[in-house]
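The complex is shown incomplete by one protein chain, all other protein chains being positioned as in the whole.
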Amino acid sequence: MKIINEMRLVFPSKSLNESFARTTIASFISCLDPTISELADIKTAVSEAVTNSIVHAYKETVGSIYISSQIYENGKITIKIKDKGSGIEDVKKAMEPLFTTGGEERAGLGFAVMQSFMDKIKVISKIGKGTTVTMEKTIIPRVKLNK
Amino acid sequence: MKIINEMRLVFPSKSLNESFARTTIASFISCLDPTISELADIKTAVSEAVTNSIVHAYKETVGSIYISSQIYENGKITIKIKDKGSGIEDVKKAMEPLFTTGGEERAGLGFAVMQSFMDKIKVISKIGKGTTVTMEKTIIPRVKLNK
Amino acid sequence: MAVKIEKRSGCVIATLDGDIDHHTAKNIRESIDSEVEKTKPKILKLDFNKVNFMDSSGIGLIMGRYKLMKLLNGDLELINVSQRIGKIMRLSGIYKLKKY
Partner (left out) sequence: MAVKIEKRSGCVIATLDGDIDHHTAKNIRESIDSEVEKTKPKILKLDFNKVNFMDSSGIGLIMGRYKLMKLLNGDLELINVSQRIGKIMRLSGIYKLKKY
């Protein structure tokens, strides 16, 4: 399937970049003319993954967060969110709803939201090396995509 | 002067990314709470530089455009827009208002706009290697910047 | 993100305005908790009418306020939850804590 657009974005793990990241993705996919609900789903999933890198991966430090995204001819969007932070010991357990190591104010629902709001999600993590979350969602294009 | 936030963005030289680039910069600097007019100035300058890379640098091809931006504690914003395209033979001449190699529909005002809408602009270019435009503008922060 | 806090006969009403994420939640939490701990209301109402975006940090925020109100023998009410934000509320199971 042909890629019709792509982008890469790098920024530091500061919490004010949670909104920057999801707004940038929203602007990037706007050429597909997504519905308000498709747009909200994708923004929320990106917000969850970026927040995890800020809150968990780079807990006491500031590190870089790497986002890359592709749009395919058929309306498929892939989004990769990567950090070089702490890594996750047990990915399967981490992905269980309500599981959190983040204390009182974390709901433990970040991965559950990503799973439910996107078509596919894959998590690769290595302790001390970092975590990569890859997500996918297909939007039925409502406008003709040219160039 | 301390950097309080920064970002790097890469995307292909497709014309639909002109709006993506300026929207992303607008979102990035929104933490400074710029006035509508400051925001319009910066979006316009970014649009000009990105359009030049698309229209002139990668005329018959598609190449990568690299944007990086920093926000400093005092409200200074620096934006660098780089391509690895054709390069400019005579930068001084290229920067003269109304000069264009782009034919009928180009006004030859891109550099004039960047110069007039930003505080500073620097252009480095090498034939066959590409062009880097660095721009700077200081916004008086209207909100307290934390983190 | 802005939060407006009002008191009205045993009630504290917090009107949330903008995006709720991990970045903005801290401020909202502190504003609400300082008022609630001072006033000890019977009911805390969170008004989502002007909320454009909310991720699971917002769910954490709600759960935390729910626990706080239970501690004070009070109740939490969520009002003006839009369809868009309703989706993450339903996923979270928060509606099972009580009927809204």
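Each chain gets a letter, A, B and C, in the order it is written, and its residues are counted from 1.
FYI, contacts are C-beta pairs under 8 Å (C-beta built on N, C-alpha and C of every residue); 3 or more make two chains touch, one makes a residue touch a chain.
Everything quoted here is computed from the prediction, not taken from an experiment.
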Query raised in the report: Which displayed chains does the hidden chain touch?
Result: B
Query raised in the report: Where the complex has a chain not shown, which of B:C31, B:V55, B:I71 or B:A94 is the residue touching it?
Result: B:V55
Query raised in the report: Which positions on chain B touch the chain that was left off?
Result: 15-16, 18-19, 22, 36-37, 40-41, 43-44, 47-48, 51, 54-55, 104-107, 109-110, 112-113, 116-117
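Keep this in mind: only the chains that are shown with their structure count from here on.
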Report summary line: Moving step by step through touching chains, the smallest count that connects chain A to chain C is 1
Report task. Compute the centre of every chain as the mean of its C-alpha atoms, then state which one is farthest from the centre of chain C. Result -> B
Query raised in the report: Between chain A and chain C, what is the gap in Å from one C-alpha centre to the other?
Result: 25
Requested in this report: Give, as an integer number of Å, the spacing between the C-alpha centres of chain B and chain A.
Outcome: 27
Query raised in the report: What parts of chain C, by residue number, touch at least two of the other chains?
Result: none
Report task. Indicate the residues of chain A shared as contacts by at least two other chains. Result -> 15-16, 19
